[in-house]
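Here the complex is missing one protein chain, while the rest keep their positions.
A, B, C and D are the chain letters, set down in written order, and residue numbers restart from 1 in every chain.
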Amino acid sequence: MKKMIGLDKLPALWEQLSAEGPLYLPIEERGVVCFKPWYEGAVVRLDALNGVVPPKDIFLPREETYMRYQGGSQTLEIEAVSPGPDDKATLFGVHPCDLKAVEMLDRVYIDQEPGDSLYRRRRENATVVALACSSPDPFCFCNLFEVDPADAPGADIMAYLSEQSLYLETRTEKGETMLAKAESLISDAKDEPERPREVKTTDFGLYLEGLSDNLKERFDDPAWDNLYKSCLSCGVCTYVCPTCYCFDVEDFGHEGAGERFRCWDSCMFGHFTQMAGGHNPRPDRKERVRQRFLHKLQYYPQTYGEIACVGCGRCLRSCPVNLDIVQAVKALGGEAVEQR
Amino acid sequence: MAEKSLKEAEKIREIVGQDLLGGRIGLLLGWEKGHYWWQSRPLFAKNEADLEKLTWDSFCVINLSRYLLEELKEHGKVGVLVKGCDARAFNRLLQDNMVARDRVVLYGLPCPGMLDYGRLNEEAGGALISISESNGSVTLKTGTGEKSVERDQVLMKKCAECVYPDPVVYDQLLLSPQGKKEGVERFKSVEDLEELTPDERFAYWEGELSRCLRCYACRQVCPFCSCRECFVEQDNPRWQGRAYQPGENFMFHLVRAYHGTGRCIDCGECERACPVDIPLQELNRKLIKDINQLYGDYEAGVDAEADPPLLTYRPDDPAAFSEK
Amino acid sequence: MSVGVKEKAAGWEPLIVAFCCNWCSYAGGDLAGTSRLTYPSNVKVIRVPCSGRMNPMFVLRAFQRGADGVIVAGCHPGDCHYSTGNYSARRRLSAFKRLVEFAGFEPERFEVRWISSSEGDKFAEEMTGITERIKALGPNGKMRDARWQKKA
Amino acid sequence: MNKDNPLLPQVATVLDITSETPDIKTLRVAGKDGLPFEFMPGQCAMLSIPPIGEAIFSITSSPTCRECLEFSIKEVGTVSSALHDLPPGAHIGIRGPYGNGFPVDDMKGKDLLFIGGGIGLAPLRSLIGYCFSNRDQFGHIDIVYGARSPADLIRKSEIKETWPAEPDTSVYLTVDAENPDWKENVGFVPAYVSELGFKPENKIAITCGPPIMIKFVLQALDKLGFKPEQVITTLEMRMKCGVGKCGRCNLGPVYVCKDGPVFSLAQLNELPAEY
Partner (left out) sequence: MARTGVFVCHCGTNIAGTVDIDQSVEASRGFPGVVHAGEYRYLCSEMGQDLIKNAIEEHNLDRVVVGTCSPRMHENTFRKAAAEAGLNPYMLEVANIREHCSWVHREMDEATPKAIALLRAAAAKVALNDPLDIPELDVEKRALIIGGGIAGIQAALDIAEAGYVVDIVEREPSIGGRMAQLEKTFPTLDCSACILTPKMVEAAQHPNVNLITYSEIDEVKGFVGQFDVKIRQKARSVDSVKCTGCGICWEKCPSKAPSEFEMGMAKRKAIYVPFPQAVPNVPVIDRDNCLYFKKGRCQICAKECPPEAIDFEQQDVVIERRYGAIIVATGFDQLDPSIYGEYGYGQHPDILTGLEFERLFNASGPTGGKVVRLSDGKPPRNVVFIQCIGSRDKARGMNYCSKICCMFTAKQAILLKEKVPDARSYVFYIDVRTAGKGYEEFQRRAAEEYDVAYLRGQVGKIFPEEDHLVVHGVDSLSGKIVEIKADMVVLAAASIARCDAPEVGRKVGINSDSYHFFNEAHPKLRPVETHTAGVFIAGACQAPKDIPDTVAQASAAAVKAIGLLSKEKLQGEACTAEVIQDECSGCLNCIAVCPYTAITEVEIEERHHGGTLKRTVAQVNPSLCQGCGSCTATCRSGSINLKGFTNEQILAEVDAICL
């Protein structure tokens, strides 16, 4: 059943939906668009392309306390902290590439034993409204990863934006329930939603068939010696990447009381693999750059059958020195001309 | 692309080519094009084929000096193309004892300022296809036509506010100097913030810093951040927690800025590198402004011989607090 | 929102951390004691060898952990036990004070004073002064990490 | 492992701490009711002291020891040194078990050759203890163990008295340099292994120790004719989660904390050598 809502009624919709739990929307603050919980007066940018940071933090928060403790070494008590069944978030306006990336995280955090209950709860509790994408920018290359910018199969609701209206196509029961709550604002779609057709993105001339297998032989490829050179060892690419999921665990507090939390971490940092005794298996940028790209292009596919990239283009946009996955694929024999 | 910059690039290639191929330097740090015409990336040229890729146009914004830290471990002598900011960055590294002057050949490139793709796009108002430049103006070609804008309108922010476009240190100057830019109002936004009440200012910074991802791009790109182990990563003592708490955000950003007191060369790379557009330069510039006001004019990186202000003192120095 | 922790009404008492150099200001504090001068117990002193030892990160840590005000006290310029430590400190802490103010801290939150070993009265006055100014200002929520004093 | 959240530790008590060497101590750790969890030899556990943090250690005791877990821990970082300093009776956090453990079933009926160096005996000891408790399931057991000096050998009474007394068991000890109090072999472990000339037939070699030792032991075993499938070792990498997610111990398609730390040399040869 297709529904629609006039763009002028969206603020009312936000207000209603956010009463149920945090409503994550692409919100612009000081010129930067990111998914944030909606608040009164927020500038919602459904029209914007991908925000700088992908919405993975809604399920894998930048920082998440999962344990509190109290008492010193003689009287330690530990208490679990986890999202409750009432923590129902709505993720509204996620683009198909980002949703596909979330599904990739699902495999690691939900499917792979032992599952991660913190992630799973947030994910299961959340209702996801995907938004079709009609105007990719020069850095979007999701086509290459079989993403249809106009359709996200995993969404609870698929939404399409037109000049005056937002069309909503419910896909799941969760989606139905959500829309039911905003019944008064929503009407049946009289005409067929203007679903964007054949949204074409660039492919940078890449050809990915067989790449993962070929890379097994290219661990010591001289191409790595040039590729890593410009890397600054910052964590931009990993933090803006929707399929990166590494984390760190740290305690905060004093002997009497405190908490343990996990937070995002990046394999691009030298400390990431630094062992207490001083040994570091990936001491230099070369090993770390290689690890990151091979994880995306070889290791993840070896386990899950698919390259861990959705072509969202964020690393291309954000890397301060323009070192990105496209460059890596090209350097490693993924260029169409070389393969065909 | 402007014919001028093509000619200039040709000239640069020729001169550095002699040194590289003649063995005077083992490596040349320059720029090559990225995926698109508005992108450049660092080039690590070792041979003639690499040199072919060398580019010099209005998008060579990335500061190359920092790469010396790593490359000097591999090569006996390294050549670097330096714009004004890169040269100041070099001086910064020199003052911090991070590079050996005699192992680096600096090719000075007086810089007209680099262009900002975002601003170009905004000015174009539609899908920008290409640009051409002549005499301080830029012609934007879009699918629907052409438009001319002043070059100054589409400069990178950091370049629009640059005071020293010419390299302050070099072995060879490859282009003709631009001259020191007068009347640059680089402290305007600092002054505007100073007008706010403390609570307003705090709210401003809390909002800006709340976006911080702790990717440390600002640090990694910065010529004054050359510590082997940043305080951020230390476990003992743990100066800085990894949590994304407001206090931890402030801890990092205030200390990062403070560590640049009298050392920040005002190149703006931190702000450019920041993926979430935190106005880091405002923090840096606040310190530049105040240090100049309190302890006399000092422009970090301009003169490698001048004492950095926090490493010296005068008995009659003023203070920012009551000395009664 | 960490700004505006309003505990003021409920008998709130500020916490003031004072970093005092061993040779002048800490001794000035001792003299205040021997002279039986009084100042508010809100002030708690940490002894450092010299104001030149003051790493600004100590100040920020105090704010993170819940200090409402921080004061660094050292020898008067020219009287440094280590001859030049406080000259270095003056520049560092001046720059740093301006920076924290720029970040949104009220100027009263972070202060530096020169107090000699013979200025017991000044020690007491300054400690009283900062406490009163902080009391008037109210609790500091800026940078304060709510997790620190939270009881599990 | 906590069913709901594998990252969540339980509270355990350090029963006692014994000094093994100048920088290695053994902690005996019990949960509320004896063993905090069931495990297999070669598996690991995360120990934590809030707010200092967590670190992963291999379990030194055999699963057949029912009252507690033992950890022989070398002081290398903040957590390990805090663990060293604990008083008896102290509470710590513990979670686990993590990792695959030794392929005990594949070893059944075979002769076993244990080759350990320094603290590397810690994971081996768990398996050795298991083998002695199930003595009839395994063939002849050879144990080669060495350290820099006699003082650096751990489990001194076991290696010198208990183990050699076990049936069908040979224990060979060595130290790197001559020492007036040392009557046994002097020399590096790999050289000693070559010298002892073990036959590969129906034998599985399990080795653990410092990386440089392992490297030469593998060469020595290769020369002796051991096939990669017959050689088993354990990897040590930085780990935070223990469940194959946080990313630190990712090595090719495996996560050492979950898919390791025990690998046969054959498996290892398939992985990037970033350990």
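The working rule: contacts are C-beta pairs under 8 Å (C-beta built on N, C-alpha and C of every residue); 3 or more make two chains touch, one makes a residue touch a chain.
Remember, it's a predicted structure, so these values are computed and weren't measured experimentally.
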Visible chains that the absent chain touches, using the contact criterion stated earlier: A, B, C, D
Listed residues C:Arg61, C:Arg109 or C:Arg147, member touching the removed chain: C:Arg61
Where the missing chain touches subunit D, by residue: 82, 85-87, 90
On subunit B, residues whose C-beta touches the chain left out of the figure: 73, 96-98, 226-231, 234, 236-237, 239, 259, 307-308, 310-312, 315
Missing-chain contacts mapped onto subunit C: 15, 17, 22, 26-27, 29-34, 36-39, 41, 44-50, 52-56, 58, 61-62, 65-67, 78-85, 88-89, 92, 124, 148-149
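Definition applied: only the chains that are shown with their structure count from here on.
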Which of A-B and A-D has more C-beta contact pairs: A-D
Centre-to-centre distance between subunit D and subunit A (centres being mean Cα positions), rounded to whole Å: 39
Chain centre separation (subunit A, subunit B; CA means) in Å: 30
CA centroid of subunit C to CA centroid of subunit D, Å: 52
Multi-chain contact residues (two or more partners), subunit A: 69, 77, 248, 250, 252-254, 258, 265
Sites on subunit D at which at least two other chains make contact: 77-78
Subunit A contact footprint on subunit C (complex, rising order): 145, 147-148, 150-152
Residues of subunit C defined as touching subunit B within the complex: 2-4, 56-57, 60-61, 63-64, 76-78, 84, 87-88, 90-107, 111-114, 142-147
Touching residues on subunit A, where the partner in the complex is subunit B: 29-32, 34, 52-53, 62-63, 138, 204, 226, 229-230, 232-236, 238-240, 248, 250, 252, 261, 263-266, 269-271, 285, 316, 318, 320-323, 326-327
